[in-house]
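Have a look at the structure below, then the notes.
Removed: one protein chain of the complex. Kept in place: all other protein chains.
We just call them A and B in the order they show up, numbering each chain from 1.
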Amino acid sequence: MSEDKILDNVITTRMDKFIGWARSYSLWQYVFGTACCAMEFMSVSSSHYDTDRFGAAMPRYSPRQSDMLMIVGTITHKQAPVLRRVWEQMAEPKYVVAVGACAVSGGFYRNYAVVQGADRVIPVDVYVPGCPPRPEMILDGIMALQEKIRNSKQYL
Amino acid sequence: MEKYWLLKDDIPDFFEKFPHAGYTEQFGQPNVRIPKEDLAELFDFWKNHSKYPMDMLLDITAVDYLSSDFAEKPNLTGREEDLYSETRFDVVYHFYSVSTNRRIRVITSCGGEHPEVLSSYAWWKAAYYIEREVWDMFGIKFTNHPELRRVLMYEEFEGHPLRKDYPLMGEQPRVKLRNPEQEND
Partner (left out) sequence: MTDFEIPAKYKIEEVLKKKEIIELPIAGPHDQPIKVNIGPSHPAMHGTIKMVAELVGETIVNLDVEPGFLHRGMEKTCENRTYLSALPYTDRLNYVSAFINNFGYVGALEELFGIEITERCSWLRTLLAEMSRITDHYTCQAAICSEIGAMTPFLYFMQARDFIWEHFNWLSGARQTYSYARIGGVAKDATKEWLQKAKQILLDNIPLLKDIHGLMDKNRIFLDRMQGVGEISKEDAINAGITGPFLRSTGVAYDVRRAMPYLKYDEVEWEVPVGKYGDNYDRWYVRMREIEESIKICLQCIDKIPEGPVNAEANFAHLPEKTEVYTTIEGLINHFKLVIDGPKPPKGQLYHCVEGANGELGYYLVSDGSGTAYRLHVRPPSFLIMGAIDKIIIGHQLADIIPIFGTVNMIGGECDR
């Protein structure tokens, strides 16, 4: 085979880049929906906003089968151990998106019952602010996560 | 104008039966105040009232009058001894009569180190959750309640958050909280 033919049929790339590309388009999500934002998330997951474009349309209701944990809503102190347990059950590589002001920072619920941000319980990769965020913002959050996955070192 | 609340003139038989009942009227709504010893009789009276049978218990809530100096309450100023004042809490009942479309509000006081009042569960099943909530939030014990345990907060939680001496930021975490700025995992 001549060299031209090989260059036409073979793509050379780095391992990290290739795996990152694959992983960024197969985000199976676990929706940890608790509050107001979950209602907005119903809109996101229906046909109008179509998360399938990002390879993130497949909600798995088992943490063991999912790659992306979406914290959609307020995390209270009562809920915190549950969230922790769900996150621990997920297999690596796992990514966490905190959707909404409450999940990001506790929002305006600064009181005895609410954890001041989901990142005080588990590490968070992408923060989507808003109370609740518009569907476009959640899509933007998913795209930001894809970007992050593509540019990070991939462990096998 | 239509009437929705039972005012003093509508219920002379109530005041005959409970001569010690206090009565005030605010914003066209009645506040009937009775001592907590009369509660059993009161529940019987309203549940089986001939003219306005109160078949629905709409709501039970409580108000903590620690550090307040208004309404008909004595002056509780948040001093140490006021914590165990006998009239620290108001328990507020809202009843509704579905058949005659009338409402009434009944208030009773309790306090002391272990405030307790009689449960209305034997009369209205609705009391099951709301009395648990009042216990959870205020620490008011309802005697004869079948299963008085926390409902909104978790079992390990200490104290009762809606009491005025409970701090707004009195968090009691169940898991060890991370510091997101330092830890990296």
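Note that a contact is a pair of C-beta atoms (placed from the backbone, for glycine too) under 8 Å apart; a residue touches a chain by one contact, two chains touch by 3 or more.
What you see is a predicted model, and the numbers here were worked out from it, not measured in a lab.
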item	value
Visible chains in contact with the missing one	A, B
Among B:14, B:43 or B:124, the residue in touch with the chain that has been omitted	B:124
Options B:7, B:40, B:58 or B:83, residue touching the unrepresented chain	B:58
Missing-partner contacts on chain A, residue numbers	32-36, 38-40, 42-43, 46-48, 59, 61, 73-74, 76, 78-79, 82-83, 86, 108-114, 131-132, 134
Interface with the undisplayed chain - residues on chain B	2, 4, 26-27, 29, 31, 55-59, 61, 63-64, 68, 70-71, 92, 94, 98, 101, 103, 105, 124-126, 128-130, 133, 137, 150-154, 161-162, 166, 168
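Here is the rule we go by: only the chains that are shown with their structure count from here on.
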item	value
Distance between chain centroids, defined by C-alpha means - chain A, chain B (Å)	44
Chain B-facing residues of chain A, complex	77-78, 80-81, 84, 110-113, 115, 117, 119-124
Residue ranges of chain B in contact with chain A within the complex	153-154, 161, 166-175, 177-180, 183-185
